[in-house]
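With one protein chain withheld, the remaining protein chains of the complex are depicted in position.
Coming up: chain A.
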Amino acid sequence: MIKTDILIIGAGPTGLFTVFEAGLLKLKCHLIDALPQPGGQCAEIYPKKPIYDIPAFPEVLAGDLVDNLMEQIKPFEPGFTLGERADTIEKLDDGTFIVTTNKGTKHHAPVVAIAGGLGSFEPRKPLIENLGQYEDKGVRYMIKDPEFYRDKKVVIAGGGDSALDWSIFLADVAEEVTLVHRRNEFRGALDSVDKVKELKDLGKINLITPAEIVQLEGEDHLEAVLIRKSNEAKEEFWLPVDEFIPLFGLSPKLGPIADWGLEIEKNAIKVDNSLDYQTNIPGIYAIGDVNTYPGKLKLILCGFHEATLMCQSAYQRIFPDKKYVMKYTTVGGVTGFDGSKKEAPKAVVKAIN
């Protein structure tokens, strides 16, 4: 059981900044995220895109924003449960919560802050009739352990970075790698595209474009996929494979959080914006893009503000008898749980003769 003060669901910018504000109050944080890396949408959808409305940053790449936040919160030693989705929540008699992920990891905390953005990212599944029948029996939407594919015949579908990168990686692991894409053009990073071309010329990647996988076959486990070329002849052929990996990106779904008994409006969680962004369940807060209230704007900078006020309320919940006096970081400095201390240099007093 992982124990912490504030359990944050969602490791996007709002969730990450919560760690900093909580740290100033000497509260420890642990984050759960369905994605394998922190950063949420900024890392998953648009890491290379610039953002222009972060105060005091005339321009910052979304990926750099995440890196900066990770650096800023490092002294507060946040814990992470990555690649797992928060599935269930249980309120104990003492008012604390146990949150369990889809992998069964349990987290115990007196305060839960949902910073889930648009929800957890789920793989987008291609429209192939009997796809579901082969899930985990030859069809997987995410690659967790590349070794699993050693000496297997693998077919990957998709035209983005992940399809390219995994084709390149698995070319050295799998017995055979086939990449199928609907067009001749790929939209990944240029060097990935070049590398795939190189491996194709070496015969290490079997590239089939423009084409689509339209049917699957196999007794208990996937045995072959039907590939339809998009040329004039609409030529079709069966390719024997052990594993099929459709990589068509991820789309966010509010998911199990919708069943936690929280008041939901327009796919977002209603909170009290006049005070502390608490939901209808005391002790559960919702901050950032996942919440809604009159006048809500889904902006990173608004998430930062909400996280800051939420932490004050969380502090009062955890220490009802203590009175917290806010101190500027310029005055009080930043003392990390790792023993580090940052503070403003003392003023120099010197006479002028």
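Assume contacts are C-beta pairs under 8 Å (C-beta built on N, C-alpha and C of every residue); 3 or more make two chains touch, one makes a residue touch a chain; residues count from 1.
Assume contacts and distances are computed from a predicted model.
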UniProt protein name for the omitted subunit, picking from "O-phosphoserine sulfhydrylase", "Chemotaxis protein CheA", "ABC transporter permease" or "Ferredoxin"? "Ferredoxin"
Which of these, A:103, A:150 or A:182, touches the one chain of the complex that we don't see? A:182
Missing-chain contact, candidates A:268, A:284 or A:314, resolves to A:268
Touching the hidden chain in the complete assembly: which of A:40, A:78, A:252 or A:303 does that? A:252
Thinking of the whole complex, not just what is shown, which of A:23, A:40, A:138 or A:159 touches the missing chain? A:159
At which residues does chain A meet the chain that is not included here? 41, 45-46, 49, 118-119, 124, 126-127, 158-160, 181-183, 185-187, 248-249, 251-252, 254, 266-268
